[in-house]
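Excluded from the complex is one protein chain; the other protein chains are retained at their positions.
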Amino acid sequence: MIQHFPVLAVMLLFLGAFCVEIFGSNNAGIRNTIAMLAATIALVLIYALIKPVMIDGEIISSWMGNWAPVSGYAIGIGYEVDALSLFFALLVVTTFWLSGVYSMSYMAKDHHLGHYYTLYLMLSGSVLGLVMTGDVFNMFVMVEIMTFASVALTAFRNENEGTLEAGFKYLVIGSMGSSFTLTGIALIYGQCHTLNMAQISAQLCTGMTPTTIMAFALIVAGFGVKSYIVPFHTPAADAYMVAPTSVSMIFSGMVNKAGVYGMIRVLYIIFRAMDKSSVQMLVVIFGAVTMFIGVTMALAQHDFKRLLAFHSISQIGYVITAIGLGSALGITGGLFHAMNHTLFKGLLFLTAGAVLYATGTTNLDKLGGLSKKMPKTCICFLIGAFSISGLPPFNGFVSKWLVYQATYTKAVESGNFVYAIVTVVALIVSVMTLASFIKVTQAVFFGQLPAELKKTQEAPASMLVPMYIMSALCVLCGIFYPIVNKYLLHPATEATLNVTNYIDRMMGDGYAAMMGAQNIEVAPVQFSYWNPIVWLILFVVIFIAAFIVITGSKSSRGQILNPGVKYDPKYATFFSGEEELFSQVGGSDLFWGFKTDWKGYYKVLEGLHSGIVTDYAGWTVMATAIITICMFIFMR
Amino acid sequence: MFNKLINDSASKSPWLYHINSGSCNGCDIELVACLTPRYDAERFGFKLAGTPRHADIVVVSGPVTSQSKERLIRTLAQVPEPKCVVSLGSCPKSGNVFKGSYSVEAPLDDYCHVDVSVAGCTPKPEAIMEGLYKAALILKEKREAMHK
Amino acid sequence: MIILRSLFYILIFPGALFTACFGLFLTGVDRKVVARMQHRIGPPLRQPMYDFFKLLGKETIIPHAANKIAFLGAPIIGFVSLALIMLFIPVGGLTAFSGNADMIVILYLITIPGVALIVGGSSSGSPYAGIGISREMVTMMAYELPFVLVLLAVARKAGGSELAFSMEKVAEWQAANGNMLFQWSMIPAAIAMLLVVPAEVGTQPFDVAEAETEICEGPLIEYSGSALGMFKLNTAMKMFVMSGLFVSLFLGGIRTGFAVCDVIVFILLCIVVTIICMSTTHAVTARLKIEHLFKFYWTFVAGMALCSLILVWCGL
Partner (left out) sequence: MIIVNYIASIILIVLGLYAVCTKKNLIKVVLGLGIVDYGVNMLIVSLGFNDGGTAPIYQMSDLLNGVAPHFFVDPVPQALTLTSIVIGACVDAMALSLVIMIYRKYKSINADDVRRLHG
């Protein structure tokens, strides 16, 4: 029974998509019920797989229509869920379920919601299918459905500024990526005469031919487009900005994780290219460049969601860097960071959505002082911001710590100075991330409240609940990381490095050994920097400090300021004796000291992000060419 | 014991906030002279604070012009308790040579409680130091009165 | 038992109480030395203690534009993280907690007081604080690059071919091979670190964020009473933590054989480092502009640290 769960979950979501369109296009109640029912059942089905896959270490597989392999040839489409697939599947179902709950009230004011939920379920189903399938062509189909649904959702609020443009750019770059993937798949089929990942992997044990190298490079480039590494990142920034926020959350939580999953699957399992140090270097350099350019662009943004979009790109850079290292530590760190990115970036997008919902704008220059009006959103935002900046004890700290540890270990082991530089870049990027979130904090939640936002209300409960869940997960993953490591990360890391089990499960026992694939023992990653007792005592210290601050002296505060009421000047902000004026410092100007020193760099970068679709297409082609040439040089 | 420690320190680290309410700058210069190596007010713990929120002693110089009056009152209100107000020079006390002008609203006593007045045009740094020291002792008394 | 011992570590010896008391004392030393350099008598050594207790006795005003939780919570968070950092720094060969890669933990914990200052200042709703936090953040970005490079250089030197990202390994290496400072390839890193320390603490030439004469103490503008007292205590503790970090990174090789003597030597070295890198620069320089500060750290200081890192990587 349990082997049908993955297929059932995917089918159910697609079925739900059609049912929403047929039955629910006019009736909001039926529509929401169908959508949430499908999402919830998929969630339960995937969570039911945790015990057999993650804890017992099984690999669940099923063949569509029972077309099992005959005499070593896989013909049917197989679904294969190992720990790596399930890890990403869990992220996917959690994200889309929370996003579904959030969109109930967030999207309530929009029209044509039947289409929205259809596309939402299609997107969810395709990403879920992508991470669980064992067939490369099926993977391509899912990627295409994903791109298609993403584009439609990006342009969903098509009366808004820039949505159509963003959708079009996304479509052009995305379908170029898909075409590269498809060409790669065609070439690999020409060489191996199979589409099953396990069988391809087993057959490629004997070595790579120029055809397979070409295929490898093209598929890597294709998934690079889907995970938005620089220079494929440009449509992502636009799409995340203009899409409805519940969709932006899906994009950053699922769609680019699908790209990351594809990268891991291709690099480690299908082609097993990560034992070559030159390939590792290529991936790591792409990752490092991605994180640096992402974060520096984010520092220059004036829009809340566009800033978050560039941070998404930057954080994916961390993930790519970590998985490019090829060590167990690196993979664990990369997977953990991917998971944390889903949590905290989802949370941040949700708070951005709440701000947009409450005030109608995400322009940083027009917002301010919302912490008085939306205190719950503010707390959630701060948790998300501290997590993404990697401050202890939040989850971002643990995963970033693993990434630094992994890069520096790699540097010491290989004696290669480049990896040491990558460590430095990763640390500096972390500080810059903090800086840009300080900017958002100051510009949106603290600072002064503009007169036109005086009537702002807190977001409704159905928007707050997903935020609370995400915040709780951020804190819990940071504190109880050994549990996360034991039950999620370690099995996934093992699955990434142990190809044999994957092949044997699909093709029959002994197939992998026949083809010459070998297993690697993976030691569990040790976390040893933090003594758990410290936590208990920490509360004592906090208590003492709070005691000093609160009881040390009499504290007093004035009335909350109401318009038109005369207030006590004692509690007014100090303006050198002047009356309280609204001379706000705009969020975009917060780092002018930094920007004047980087004038040249920003000039170049803003020239490159020209917004012209053909330029972006040109870089996509160029980067693909670079990857292909490098692969031919390295793998020859 | 804790309370006694706080009461004792109240007079030992008075931070000054200086408000110029239309002074001719003579008193201001003399106040700054107190901080120079020759007089060194820092040996008693005096320090110039940048904002009224940090201040214990507010030093007001100048004849309280009508432009500065409101701002002066507002700033004085923003100083946390316990606090002292010191009027520096003859101007805030009486209006000095500016008395009778349409734009001068001295004396300062009309708007707030002045604890110490240092007279002179301008007072010598020694006199300023003594006035400030007296103000510091008043601070301690106020603190003790607050927490009996 | 282990809980009691951890409690002692966190609350008393290298942790909160010791760091707080000694930090205040170090601030007093700094003020006294600056005063003597300017031919003044200067305040007594216990002056910062008076300041702190006086602030506890003052009224805490929370402006109506401020967010109360963030406004009062920020100094507490800063205090806690500073008390924790001291547990990872070997005080005369004694480390309360250690583990691999605790240098990264220190690096992160050290940024938290700055973040607390920023969040607190930001939540007070004053535009002066807005300018102050922007400067504080740029300062943070400025010194972080050389700081990371210095830590990598030290870790590489102490670890050799194996991974040593921990302060304990650095202490062990120095106990065996002598002070890190006396390795000629480490001298540029030491100079870079000496310049990082005052920026981190925020003393005179690098106190752009709290420039009291131009932007009214920046992030601290709306603070008063005990919350301000906590921030002043945090600055004092930061002074001790940073000088202690310098001592344990570069001068950790002096061992007398007795634990108590080691601790005393550590404290004396901390005072020396404070005088060299904070009091002297304070007395002889004027405040920088923020863009000059950033340029200075990313070119000169980071260049020194990188130079050292490359030398170490080449096996020198």
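Residue numbering begins at 1 within each chain, and the chains themselves are lettered A, B and C in the order written.
Keep in mind that, in the parts below, a contact is a pair of C-beta atoms (placed from the backbone, for glycine too) under 8 Å apart; a residue touches a chain by one contact, two chains touch by 3 or more.
Quantities reported herein were computed from a predicted structural model and do not represent experimental measurements.
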Open item on the list: In the complete complex, the chain left out here touches which of the visible ones?
Closed with: A
TODO: Check each of A:Ser105, A:Thr183, A:Thr361 or A:Ser414 against the chain that is not shown and name the one that touches it.
DONE: A:Thr183
Task: Option touching the unshown chain, where A:Val242, A:Ala385 or A:Val403 are the choices - done: A:Val242
Open item on the list: Of the residues A:Ala35, A:Leu90, A:Leu123 or A:Val141, I need the one that contacts the missing chain.
Closed with: A:Val141
TODO: State which residues belonging to chain A touch the missing partner chain.
DONE: 75, 137, 141, 144, 147-148, 151-152, 155, 158, 161-162, 164-168, 171-172, 175-176, 179, 182-183, 186, 189-190, 193, 195, 237-238, 241-242, 300, 606, 609-614, 617-618, 621
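In this section, only the chains that are shown with their structure count from here on.
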- [ ] Indicate which of the five shapes (line, ring, star, complete, other) describes how the chains touch one another.
- [x] complete
- [ ] Please state whether A-B or B-C has more C-beta contact pairs across its interface.
- [x] B-C
Open item on the list: On a C-alpha centroid basis, what's the spacing between chain B and chain C, in Å?
Closed with: 34
- [ ] Could you list which residues of chain B touch at least two other chains?
- [x] 51, 53, 78
Task: Sequence positions of chain C contacting 2 or more other chains - done: 56-61, 216, 221-222, 225
TODO: Note which residues of chain B are touching chain A in the complex, please.
DONE: 19, 51-53, 68, 70-75, 77-78
Open item on the list: Can you tell me which positions in chain C touch chain B when the two form their complex?
Closed with: 31, 35, 38-44, 47, 49-54, 56-61, 212-213, 215-217, 220-225, 228
Task: Footprint of chain C on chain A - complex, ascending - done: 369, 371-372, 375, 378-379, 382, 386, 389-392, 397, 401, 404-405, 408-409, 412-413, 415, 417, 420, 423-424, 427-428, 431-432, 434-435, 438-439, 441-442, 445-449, 526, 528-531, 533-534, 536-538, 540-542, 544-546, 548-550, 552-561, 567, 570-576, 580, 583-585, 589-594, 596-597
